[in-house]
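The other protein chains are all here in position, but one chain of the complex has been omitted.
Every chain is named by a letter (A and B) in the order it is written, and numbering of its residues begins at 1.
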Amino acid sequence: MKKKMDVEKMTYAVLAIASFFVFWWLITTFTPAKETTPGPIEVIQLLIDSFVTPIGNYVITGHLLVSLRRVLVGFSVATILGIILGIAMGTSKWAEAIFKPIFELLRPIPPIAWISLVILFFGIGESSKYILCGIGAFTNVTLNAYTGAQNVDPELIGCARMLGTSERSIFFRVILPSCTPQIFAGMQVALSTSWMAVLAAEMVGAQEGCGWMIQRGSDTLNITLVMVGMIVIGCVGMLLAAVMRVIERRLCSWNIMDN
Amino acid sequence: MNEYAKQRRKNKIKFGIVSVISLCVFFTVWYICTAVLHLKPDYILPSPVQVVTAFIDKLTRTAPDGATIFGHIGASLQVALSGYVLGAIVGIPLGIAMAWFRRVDMFVTPLFDLIRPVPTIAWIPLMILWFGIGLGAKAAIIFVSAFVPCVINSYAGIKQTKPVHLWVAQTFGASRREMLFTVAIPTALPLIFTGLRISLGTAWMTLCAAEMLASNKGLGYMIQVNRSLARADLIVVAMLTVGLIGTIFTVGLNSLEKRFVKGGRRG
Partner (left out) sequence: MEHHGQLKPIISMSHVGKTYLSIHKSNEVVRDVSLDVAENEFVVLFGPGQCGKTTLINLIAGLQLPTTGEVYVDGKKVEAPGSDRGVVYQTTALFPFCTVMGNVEFGPKSRGIPKKERRERAQYFINLVGLQGFENSYPNRLSGGMRQRVGIARAYANDPKVMLMDEPFGHLDAQTRYMMEAELEKIWQKEKRTVVFVTNNSEEAVYLADRIIILTNTPTHIKQEVRVDLPRPRQYSDPAFLEIRRQIEEICDDTL
């Protein structure tokens, strides 16, 4: 029965995607839109070509790696800082009283709004990209670590005390592991925000990277390039999300409610 | 008031004072680093005093970036809300339809999954090329960013309808269409509202990006143009305004949600 449903799903999916491409091709071959918009064939041609012919300074994989590098650096640093601050705020009333007001003041400012200030301050070099990715990730991770630490089941802490655990040990062996699923959820959102931030930063001031690529396409009225860029960016986004899900499944398998 | 309550009150006051002191320290350090020590030139990092004066100035003057603060806010709100409303009007019914009608689900979901991974920002160059620089392109970009969460959450909301409730409706002789409107949609309301809330957040966030690259007024534009004008104080004013309005939206929607969505998330 399930097999039959899966086959049905597959057929519809194939049908849907096929009709999308056909529709696209029809519009760009037979209607006036063909003057402005490239058809699927041209896009795919450029996509394949970009693996060998450089756009700007790099082939497409080069741009990919540059963008990824920027994201990973900013994201990692921000995550570590965010976890520390979030758990501190969640477990210590003092830390909460000191840091929360400043955090709440700066939090609603979207990472993209920081671009101008950061570029003025740090220039158009790599560091401003790292910082922007970091800002994108930091708020989410901190917030999630904060709520995670606040919501640790007090019964578990009482239990640990009953078993003879020292307060310091309780922090590392009970509070921290309890927060992991929540922190991970925050990290997933943070990663996609970081990815968006790096694209924005690259569109505004860079010489390479995925964001630069589509901006270049826009500047040279090369819609094909823009579309190729969008496809690549979408694929990378999916990949990042998938990687995070796999890691989550390994780290947090204990959290999935079975009953 | 008993001992316990007195102790709690004391703690609240104590930590409240700590928070206030912390904020004061923050502003003082900021002030010292800029107005006193001049760690960085004014046009890169303004002092808090400069930010405040710039804000007051902006209340009435249109120079140097073309509009008063209200003009910019108005332009931004116009763009954000039009894209947002459009995204909701299209997204919510689509999400509901996808979740309710199996064939629609099987056909549309793969297409949706193709579009979803592309970050909203990546749409900007394409939209500019198609619509030019103006309200159309910006609203289109905001539309995409508001559309996606609305669909996802409406979909999830309908999908979480308990079969048991549908069976009860069936025993009362409800038709499929009646069940949709009397059981499924009410159950989905909390999540639909969540979708609306998230969409507003993403719409407002994407607005900044859209205005930076495709506009000549609005808060995002203000942030962008003042970089080339080297007016960091105006940049900070714009940043804080964006944050403030975002907060107002979030708080507003949260209280609306509390008042109108009865029963919370429990099925």
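Heads up, the rule we're going with is that a contact is a pair of C-beta atoms (placed from the backbone, for glycine too) under 8 Å apart; a residue touches a chain by one contact, two chains touch by 3 or more.
Just so it is clear, the structure is predicted and the values come from calculations on it, not from any experiment.
Engineer: Quick one: say which of A:T11, A:T29, A:T61 or A:S169 touches the chain that got left out.
Structural biologist: That would be A:S169, which touches the missing chain.
Engineer: Quickly run down the residues of subunit B that touch the omitted chain.
Structural biologist: Counting only subunit B, the missing chain is touched by 1-5, 8.
Engineer: To test your reading of the contact rule: which positions on subunit A touch the chain that is missing from view?
Structural biologist: Its contact residues with the unshown chain are 153, 155-156, 158-166, 169, 173-174, 177-178, 180, 253-259.
Everything below uses one rule, namely that only the chains that are shown with their structure count from here on.
Engineer: If you average the CA atoms of subunit A and of subunit B, how many Å lie between those two points?
Structural biologist: Measuring from centre to centre gives 18 Å for this pair.
Engineer: Spell out the part of subunit A that touches subunit B in their complex, as residue ranges.
Structural biologist: The touching residues are 8-9, 12-13, 15-17, 20, 36-37, 93-94, 96-102, 105-110, 112-117, 119-121, 192, 195-196, 199-200, 203-204, 211, 214-215, 217-218, 221, 223, 226-227, 229-231, 233-235, 237-238, 241.
Engineer: Per the contact definition, I'd like the list of subunit B residues that touch subunit A in the complex.
Structural biologist: Of all residues in subunit B, those touching subunit A are 11, 15-16, 18-20, 22-23, 26, 40, 43-45, 103, 106-111, 114, 117-126, 128-130, 204-205, 208-209, 212-213, 220, 223-224, 226-227, 230, 232, 235-236, 238-240, 242-244, 246-247, 250.
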